[in-house]
Structure formats: C-alpha cells, structure tokens
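Taking it in order: structure first as structure tokens, then the write-up.
For this depiction, one protein chain was excluded, whereas all remaining protein chains were kept in their positions.
The chains carry the letters A and B, assigned in the order they are written, with residues numbered from 1 in each.
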Amino acid sequence: MPAGPVGELQVVGHRLPKLDAPQKVTGQIAYADDLRMSGLLEGAILRSPHPHARILSIDVSAAERLPGVRAVIHAGNVEQRRFGYGDDNLPLKGDKVRFIGDEVAAVAAVDEETARRALELIRVDYEVLPAVFDPFEALEDASPSIHDELPGVVGNVAMRWDFDDGDVDAAAARAAAIVEGMYSAPQAAPAPIETHVVIASFSPSGHLTVWSPVHMVFMYRKALADCLGLDWQNITVIQPPVGGSFGGKIDIDSHDFIAVMLARHARRPVRLVMTREEEFIGTRTRQPIHFRLRTGADAEGNLLFRDAEVVSDNGAYNAWGSHAMLVAMSTITSMYRVPNSRIRCAVVYTNKNYGGSVRGFGNPQATFAVEQQMEELADALGMDPMDLRLKNANQSGDVTPQGMKITSCGLSECLRIVREQSGWDQRRGTMRDRHRGLGAAAFIHVGGGARIYGSDGCGAIVKVDDSGQVTLISGSSELGQGSETALAMIVAEEMGVPIGSVQVVNSNTDIKPWDVGVHASRTTFVAGNAARLAAAAARDKLLATAAELLGAPPAELRIRNGMVEVAAEPDRRIDFARAVRRRLLREEGTVVMATAFYDPPTEHQDKEYRGNISAAYGFGAHVAEVEVDPGTGMVRLLNLWTAHDVGRAINPMSCEGQIEGGSAMGAGLALSEELVMFDGQIAAPNFHDYGMPTAVDVPRIVVNLVETVDPLGPFGAKGVGEAGIIPPPAAIANAIADATGIRPRAYPMRPWKVKQWIDSGERSHVVVAKGGLDDG
Amino acid sequence: MRIELRVNGDDYRREVEPDLTLLHFLRDVLGLTGTKWGCLTGDCGACTVLVDGEPVVSCLQLACQVRDREVTTVEGLETADGLDEVQAAFVSNGAAQCGFCTPGMIVAVEALLRSNPSPTEAQVRESLSGNLCRCTGYNKIVDAALQAARARLLATDIA
Partner (left out) sequence: MVDVFVPDTLDEAVGFLGHHAGAAIPIAGGTDVLVDTRTGRSAPEWLVDLSSLPGLGGVELDGEVLRLGALTRIRAVELDPELQRRAVALVEAAKVLGSVQIRTMATVGGNLCHGTPSAEMPPALLVHDAVAEIVGLGGRRSIPLAELFAGPGRTTLGPDELLTSLRARVRASSAGSCYLRQTVRWSMDLAGVGVAASVEVEGTTVTSARVALAAVAPVPLLVGSATETVVGTDLPSEVADEAGRQAAAACSPISDARGTADYRREVVSVLVPRALRIAWLRATGAWPEGVPAPVNGVWTEEDL
C-alpha cells in the first residue's frame, strides 16, 4: 500500500507513552512467570555435562520413585521428531549430546525443589567423544564429526553461502589501495532480563494450550504439531507480555517441546522456567563469525571491490543462527556502492551452544569488518573516512548487486549529521595525546519485511463496537518495543479517533489473524500497513453510514477527534460512536469490522542470493568517542551520536527508545559482552561475568531521526527495531584506532585485549598502496 | 519459622520456610508478583524492594531476616491520586519498554530520591548501576528519574 498523502497528522508523529506503560510501572502486568494456575507442576531439564558424547543408557527409575514426581521423560519414552533448519535436532537427545547444556531428560514434579532433586537421581551413561570448539579446527579432516548421522554433512559444514558479483580479481589489479584483515565477533547472548518461561496444558479433550513469550507464534504452533505428532488445529498459543526478547524468544526451542511432552505425560499443566544459568547455557546465542576481508578502492576513493572469506561458528545445531549470513552477506555486498564482490562462507558445526536470531542478525558482526575497513582504506588513501563514505554512499533508486531495491535512503544525511554533531572535522585525529578518539560506522538493514517464508505478510482486523471503542486485532505481537502502540496510532490516525479509543489484541492464536512473526524489524512496516488497510476499510464502512445520516456523499466526509463531519462544513457532524450504533442497531444492521492482509512486495532470494528481500531498507550512521587507558586497556565510551533513517517516526519517543536500547546493546557487544568458554564450558553463566552494560557504562546516547518518508511504509515508516545495535562495535573500534593507532581485530574489546594490541602494535594491513602511501 | 512484617502498609503474620527468600515470600506467599527476578544472584536488580526505606535485592534476603521490618514493593508506591511521581515520569518518558526491569528500577529511583532529592545525572546513573535494563539504553530511565525529582521538589515547594 502506498504511503499516500500524509497531510496534517493528528496522532502519528507524536510522542505518546506506550499503551501498556501504566500497567508496567505499577507491577500489575502479568508475565509468564506471574501466571497462577491450578494444578501446575514445575518442570526441570537434565542437561549434558559433556560437549560431545554418546548416550549409552539412561536410568530414570530412582527419579520416578521420588514422591512428588509426576513425569520423567527422555528420548526412550517419548514420541518426537527431528526439528530445526537442518533437521538435525531433537528436543530430547537420543543418540548423542553435542554441547554442554544439550537436553537429555526432563521431569515434572509438584514443586521446583522436588523437580531438581529428581534430576539428580537420573543416571546417564555417556561415552565421551572428542569434541571440537574452534570452527577452523572443525573444518580440518581430522576433526571429530558432530553430525555423523546426517549423510549430507561433510567436514562439519552445515551450510555454505557463496556469492559472486563482477570480477574481484580484475578490480583488485586496478586498486590504488587494498586493506586486508581478520575481524572476529564472539559468542554473545540476547540476555533479556526475563528468562524463558513456557507453560503447557492439555484439556480433557486433548486440546493443547501453550503460554509462551515466543514471537513467531504461528510457525511455533506448526512446529509443535510437526515435531510432537499433534493435531495442528488443536493447539492454542497464548503470548503473555514479553520481558524482553531481542530475538532470544523468537523461535521454538527444545524446552518448548519438552514442556508439552511433560504435560502430556503428567496429564497436568507444566511450567518450565529457565534459570539465568540455563538461559546462558541452553538457549540461543548470537553466533561468532570470523571474517577475512579485503576492500579496495581507486585513488579517487571509489570502492572497487570487497572480497570475504567467512567462517560462521554455528554451534551444535542449525537454528536461525545458521542463516545470519543472509544479513551479513547483504552488508558485505551492499553497504555503500560496491561494484565487485565475492564471498566464500562456511557455516560450521562446533560442540557449543548454537546460534539463534539475535537483534541485528549477523549485521553487527559484518559491519565490524566492513566499516573498520572503510576507515582503514580512507587512511591508506589519505582521505577523510566520512568523505570516503559519502562518495560511495547508497542512494535512493539504487539496486544493489544482490538485487536489493533501495526506495528511500537517508544515509548521506545521517553521515552528515553525526559528522557535524561530533565535531568530526575538527577533532578526529587530534586527540591521541589525550588517548581520545572518534570513530564512525554506518549500516544498511532490512526495514520493510524480509521474505524468508512463503508469505511475508500479516493479517489485521479492525472492529468498532457500539461505544465507539476501536479494537485492532493484529497478527503481530508486542515484545516491549512499542509496536502495539505504534499500530494503535496508525489505526487512530487512519480512523480519525483519539488514541485512547483504540485497543490492541494480539496475543492469542485463536483470535488473531496469521502473521509470519516479529523479526527483521518488520512489524511497523508490515503489521502497520495491514492495520492501516483494515482501519481504512472499517472507516469507509462507517462513512457510508454517516453519509446517510449527514446527507452528504462519503467522499466529502472526514473523521476528526471522534466526530464525522462534512469537510467543507465542519458544523454538520455526528459523533463517531453514534454512527456506529446507527449501522448496528437497526434491521439488517451490521457490525463495523474489516480485515486486511498485507504481504509486502518482497522477493525470495534465488540460489545465487539475489532478490529484493525487503520492501524498504533502513540506513544510519553512528560516531563514537572513547578514551583509552593505555596502561590497563580500559576503554570508556564517552559519547555516541546516532542518526537513523526511519522513513517516518510513527512515535518518535519509541523510535528513540529502540535506537537508544539497540545502541547500548551494541556498546555492550563492543566493549564487554561475551560468553567466555573454556573447552566448551561457559566459564561463568551469570549476568556478572557476561558484562551487560549498566547505566554507568553507557553515555547519554544522542539520537537523530531522519525522515525520508518511504513510498511503501505506513505513513512512510520503515523498520527500526534492530538498527541501533549494528554500528557500535565498528564505530567504537574505529574510535579506539583513532585514540591509539592500533587496529582492533575482535570484539568485545575487553581491557586485556586492547592492552595486548597496544603492546604488540596491531596495525592495519595495507597490501597495495600505489603512489607512495606508507604501510600502516 | 513464624515471621511478622509489614508490606506496603499491611501487617502480615506468616509461617515460612527458613531458607525462603524475601522475593519468593512476596511473589509466592503474598501473591505480590509485581517484584520480578532476572538472576537470583544479586546482579540484575529486578527484584529490588525497600526494607525500612533502604533498597535491597530481595533475591538475596531471607524472609526471616526481615522479621519485624517494613517492606515496600512497586505495588506500594501508588498514592491516593494514582501513580506517584516516579511511576508517572516512567510512563511519560517512555522509560518502560518490556517493563521487566521497571518495578525494580522504579523502587531503586524511589530509594535514591529519598536520600538525595535532587540528584545529578551522574548520581542517577551511579545509583541505578545495580539495575540492568536490556531495552532502553538507560537514557529515558535517567530522564524519568530526573523529571520525577523535579516534580517531587516542586510538589514539596508548593506544599
């Protein structure tokens, strides 16, 4: 649906509090763990202590005898099928375990303590197998084979992502400067403050209800049915309010199946609550990715090529993480205008916790490599990095080498804003004596859906009741990001009613229409367009009735502040709710209700990874300022200036909130967050050691919203949910480089690593530098 | 073990297991689920409540250790006129996204403002550093705390 004329907006574009905020600040809102239910049993999962082992036998008899235990399940006594993208995973492992934390058995008991004690009584005999943790080692012939049961898997390679555009070698031969280097991103975690909680309950007739904060809920329901042999129609999924996800709760996971199997065995409702330790050990992470990247440009600073060899460390199974290259690839080929590109990527199984879809999905990792090389290249060419970026910036109307059609693009403006605000031209390169530096990074990310499934669509229903209350029933769901409020604002705007008249229902599969799910920063764009279409259709029905009452054709009417009025004579008007009642409360009356389904004009990528995967793309740029302590390697983030092309800010306060929150997560990735592992064991699976930034670690983040008004977005809006997290690791690395002269190679840039680079003099590698540029 | 204590102005007398934490006492015994948990190791602050006006992490406090004391949770902050200044500022500043850190965060801000009615931004950040928020990046939480402080000072001035 086209953006259409926006005119003067009554609701959209205003800073409105989230609809659910009052309930949240009083503690009234009930998250999954706050639900109280009669007869509820507590579940617990026995996890593998070994990174790689064959399960020889499981003895659960002692656990079953423990008073208070109502079910003990393991691969030997349940019905389950393989799941996951590689069909390589089972909820409860039967043959082998492949990482520390892999699910082996589970119990349901009257309380948590009994459940935990029962786990201790389960005896598992393992034959410990050699394990491999480093993806480069996993590629070697001598490496242990993690999925020897899958004939298609050779050399632990789960997937390959290879891409070719143009002629990289010919371009390299022409380049005036080429920079080359390794850039690594670690295993990190989405780490929402609420852990995963799932409750499963069967009715006496066999109807399953699951309460789960998952956000691809229709796919979740199908996966439950497929894996457990249940009737798809007989499953209701209810999404309680979500205490943060960031992708961590997007998808179905082993514990979801386990909760259902426990409920089936125990014939009682069962709740599974992940502890914080389990959350780190046993739920999905952000996959580590290693890039060997080369970028070349001519003497004028025109980019000539990018050439990447990528190893993505998948972990033990294929979940969404195996597809993070989908996004990482688009950044390598399409961030700035790159006429030639080549990517060779292997996604490699290792005996570690496996990757999911975490905010940014491969993009912070790829941007860390790509945007550091932009500054390295600029330095090699003797150009200002901002000039190099502006010279090569994507523009509206571009079609990238992967076929991404850029319909609106504020990249150049974003770059100019952060350049100006940070005092870039005066300050960069001048503060090394005080160990301070500035660094920049930009990004490109999908912002108008992302076709990864048969449909990229979302359904919406708008109904108006006799009080004039408008209800939007949306297929999409709220994760805390504010989409519910944004959708209500779109409906209020479209219908001409105040925001207080709109409520949103979006958490029950029995009620809400189909949606792919909340991912890829798509909700405002896709669900927003669906809501707008449904609202427009409902409004038109109402206008038809009002037209009868006011004696004017519908085309001459408008709705403002809850009144239907004749546009030319605003005194001729009737109350919105009265119009509804007049339509309803009469012979052959009808309800005011309309449905819509919006599937954006996006394309599946073909086998060569070409296709316009999204209907709009978001852009933005950050500048970070840091102070480095050369003695300890401690880095303080002093400032972060951000500018984001959001198309249009439906609710500027929420947009800022998304960008600020994303940026803080990005700063955490850059400087502190990591699941440090020794031999496949997470050293300290707790918040303390994980290193999530506190209010002291994050400076006041400056946010600029750039409105390019996308032609297809609802009121011109594009997605913004993931964007903030993408640039900080690269921008902060560049700032550290400016402050010290070293070139960071990996994040998190924890103090000991920074100190090591300082001591060893880690520098950029300029492999070709014509015209007297010096190396390093 | 039998304990007596006051929670949000109401007196309770309950028999509790000696190793029951205050967090679980509030959530499971009294049904006050407004107080959240994120770690149970003192690292996230989601479970923050006031004991005799001082902020503590209720996950590391035994219920039996707060015998005869006064506990305030997020549910106890609302005034007769509705939301208190801190809660209202969290709403109007967009300081609650997923809302899971919010009860603990609000209680921590209450504690700060009771001991320091006009904190600087740096002081707000310092005193909230035990409360992790994964959603907001803290800007809007800090703004809400500062705005609540101003609103409260104004209210006292007028009174």
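Please note the rule applied: a contact is a pair of C-beta atoms (placed from the backbone, for glycine too) under 8 Å apart; a residue touches a chain by one contact, two chains touch by 3 or more.
Remember, it's a predicted structure, so these values are computed and weren't measured experimentally.
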| item | value |
| --- | --- |
| Residue among A:694, A:708 or A:734 touching the omitted chain | A:694 |
| Selected residue (touches chain absent from view) among B:40, B:71, B:96 or B:113 | B:40 |
| Residues from chain B at the interface with the omitted partner, ascending | 1, 17-19, 21, 40-43, 45, 48, 54-57, 59-62, 64-65, 108, 111-112, 126-127, 129-131 |
| Missing-chain contacts mapped onto chain A | 113, 277, 434, 627, 629, 631-634, 636, 671-672, 676, 678, 683-684, 688-689, 691, 693-697, 750-752, 755-756 |
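Just so it is clear, only the chains that are shown with their structure count from here on.
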| item | value |
| --- | --- |
| Contact footprint of chain B on chain A as seen in their complex | 15, 17-18, 20-31, 33-34, 36, 191-195, 241-246, 275-276, 479-482, 653-654, 656-657, 659-665, 686-688, 692, 694-696, 698, 700-701, 724 |
| Touching residues (chain side chain B, partner chain A) in the complex | 27, 31-41, 43-44, 46, 73-75, 77-78, 83, 87-88, 90-94, 96-103, 106, 121, 124-126, 128-142 |
